[in-house]
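A short worksheet on the structure shown next.
What you see is the complex with one protein chain gone and the rest in place.
And then chain A:
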Amino acid sequence: MNEFAAHKRSDTVADTRVKASLGSRLGFGVLYLILGILAVIQIYPLFWLFLFSLKTNQEVFGMSPFALPQQPQWANYPKVWSQGHINLYFFNSVWYTVVAVLLTIILASFVTFAITRMNWKLSKFVLGLFIVGLMIPLHSTLIPLFNFFKHVHLINNPLSVILSYTAFNLPVTIMILLGFYQAIPREIEEAGVMDGCSVHRIFFRIVLPLTTPVLATTAIINMIYNWNEFVFVNTFISSDRWKTLTVGVNNFVGQYLTDWGAIGATLMISILPILIAFLLLSNRIVEGLAAGSVKG
């Protein structure tokens, strides 16, 4: 394209944009108003939860639900932290999540490397097996899994939960990694082979380090899924010793129907780690969720 055409084109676009902005400033105002209202709808329930976590029962039951707490009851938080095993559940959630995320990422990296960079006949079929996993309802596997874990004595054992998390998160993790691996230039491996590297050396020393950014993204997505998971823990774990926060919070809240301050504080504790992660890493989370679904 020559310079003149480019210049003329940007002029026309600029022209139409000026006209449009003069004509539809009101329209833009309305759009912002709608976007703003939607933002309030998405945020306000959480703010409301935070408010009632700081209230006394008299305030909850005697005053408007929109009123601010008169004297913020910060003590609700330490109170519920040590009550009803919430602290134990919290640390269970942390380590289940960490172990499952690491396991998923390592296994998914292995598979994606073998599928995208190595030559073998069944690679398409195996990839298909992993990707179809995305469409499978985990509830359809629940009864046989329960039966299986019972037979191998893994009921009330964290391993049953961690293995289930890993298996069900492999498909989405592989899908996010896939595009990234395909974009790595072949020359990098060729250079490695020239220098006499083995496959393992190429994978661990060259390819895997290159994928660190996308690994971070998949780690965060996995963390969100695992932290919030409910069905597997609720089915495979009945002992308080091994429950996670999601299930523990649900049981705890179910038992204390009337102390809204305690309920609010418990729920806040269960969502705070994710909210903090989001504040720190929101770009990665947004990109990761988009990448994980669009490529299907």
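Going forward, a residue touches a chain if its C-beta (ideal position, glycine included) is under 8 Å from a C-beta of that chain, and two chains touch if they have at least 3 such contacts; residues count from 1.
In this text, contacts and distances are computed from a predicted model.
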| item | value |
| --- | --- |
| Listed names "Acyl-CoA dehydrogenase", "DNA-binding protein", "ABC transporter permease" or "VWFA domain-containing protein", with the criterion being the UniProt name of the chain not displayed | "ABC transporter permease" |
| Among A:Y77, A:F130, A:Y181 or A:W242, the residue in touch with the chain that has been omitted | A:F130 |
| Option from A:L170, A:A219 or A:A262 whose C-beta touches the chain left out | A:L170 |
| Residue touching the undisplayed chain, where the options are A:I86, A:V249 or A:A262 | A:V249 |
| Contact footprint on chain A, counting only the chain that is left out | 9, 12-13, 16, 20, 28, 31-32, 34-35, 38-39, 41-43, 45-46, 48-49, 52, 60-61, 64-66, 107-108, 110-111, 113-115, 117-120, 126, 129-130, 133, 135-148, 163-164, 166-168, 170, 189-190, 193, 197-200, 202-203, 224, 227-231, 235, 246-247, 249-250, 253, 260, 263, 267, 270-271, 274-275, 278, 282, 285-287, 289-291, 293-294, 296 |
